[in-house]
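Before I ask anything, let me first share the structure, which is written out below as structure tokens.
All protein chains but one are shown in place.
Which chain is which? They are A and B, in the order written, and residues in each are numbered from 1.
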Amino acid sequence: MFSIFLPRDVNFSELFEKQANYAVDAASYFKELVSKGTLDEASYQKMHDIEHQGDDVAHAIFDHLNKTFITPFDREDIHALAKRLDDVVDMIYTIVNRLKVYKLTSIHKNLIEFASVIEESTRAVAHAVKGLGNMKNAKKIFEYCVEINRLENVGDSMRDAMLADLFETEKDPISVMKWKEIYQDAETVLDICEDVAHVVQSILVKQA
Amino acid sequence: MFSIFLPRDVNFSELFEKQANYAVDAASYFKELVSKGTLDEASYQKMHDIEHQGDDVAHAIFDHLNKTFITPFDREDIHALAKRLDDVVDMIYTIVNRLKVYKLTSIHKNLIEFASVIEESTRAVAHAVKGLGNMKNAKKIFEYCVEINRLENVGDSMRDAMLADLFETEKDPISVMKWKEIYQDAETVLDICEDVAHVVQSILVKQA
Partner (left out) sequence: MFSIFLPRDVNFSELFEKQANYAVDAASYFKELVSKGTLDEASYQKMHDIEHQGDDVAHAIFDHLNKTFITPFDREDIHALAKRLDDVVDMIYTIVNRLKVYKLTSIHKNLIEFASVIEESTRAVAHAVKGLGNMKNAKKIFEYCVEINRLENVGDSMRDAMLADLFETEKDPISVMKWKEIYQDAETVLDICEDVAHVVQSILVKQA
């Protein structure tokens, strides 16, 4: 079953696993970075490197996809999965880049809490994606998808609470502007993880 | 003609009709709520419920789509239609959620005007979507699509006028920030209605 997913000339399974690992790497490093409370050039550079490496894998998948006639599942699902996994890493990098450009060198503690949820979600994403190679995992994969959806709801509430708090306590409009964007971006990472879960579920349902 | 659209095991037509009704419900309730001029917890909760119910129908469509081999029209059109109808309700809910989080308990009169146009547009969307089951309706459906496009242009002008007015009259930068986002979101609802119209037109043209 699903043997077509296994190596022939192109091993999509392995590439997706790599991509998912970069998502977890980006999230873990993001959590580490915001926990330190300051952003230095070396930390920024490391995040930039992860983003570049993730990009390379995504492009490898797109290239293989365009050149491969028979694919393990629907072409559009492969494309969507690779695109959305790449978006996870990109969005985390975007937040770090904003911290740098906006000179937010002293990081709100709030963001640590958010970074933990993001890390949890990327770990669930990685489990779900890595399970795709074997339909025996279907039940577990669905459970990871439910967990990703749950974390997205948690993120919605966190963002709303942080925005309400920000508008209440921060009186400098320019700081409000900067942190508002950061919190909304952080929630967007969880939205994108949910998009990945949707693609994964759609792949599973088609094969049921 | 189009009999495949009618019940067999899955009735997409009925599900789309439900979705379109939730879009109208969300828009009507949004208008009612902004007309009252204040937002209380019960009103927020009711909008949240509509959004959840709409979500359930969207997921039912996605599930059926993944499990159904023969579909009444192109799979990607069914997917796009369900996704965009869901986005309409989500976006209306997003505005109400922002009003709550930003503590905008006293609502600008401007928004009532916008809510009326949004309601009109969702009604045209519902007519267009419900007509899809029978090709005899093609001419009327096209007219609804033209109307949806017209209302999107009306919305563009309304948003521009409201933003110009906001920047002219509101001197508190944080209030500007909040209302700017609300007006842009309101216009986005009309953009999404136009996206629905595009999918509907693409379905019609393929069947002509």
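To be clear about the criterion, contacts are C-beta pairs under 8 Å (C-beta built on N, C-alpha and C of every residue); 3 or more make two chains touch, one makes a residue touch a chain.
Remember, it's a predicted structure, so these values are computed and weren't measured experimentally.
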On chain B, residues whose C-beta touches the chain left out of the figure: 76, 160, 163-164, 167, 173, 176-177, 180, 198, 202, 205-206, 208
Interface residues of chain A (partner: the chain not displayed): 62-63, 66-67, 76, 97, 100-103, 173-174, 177-178
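Assume only the chains that are shown with their structure count from here on.
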Whole-Å gap between the CA centroids of chain A and chain B: 28
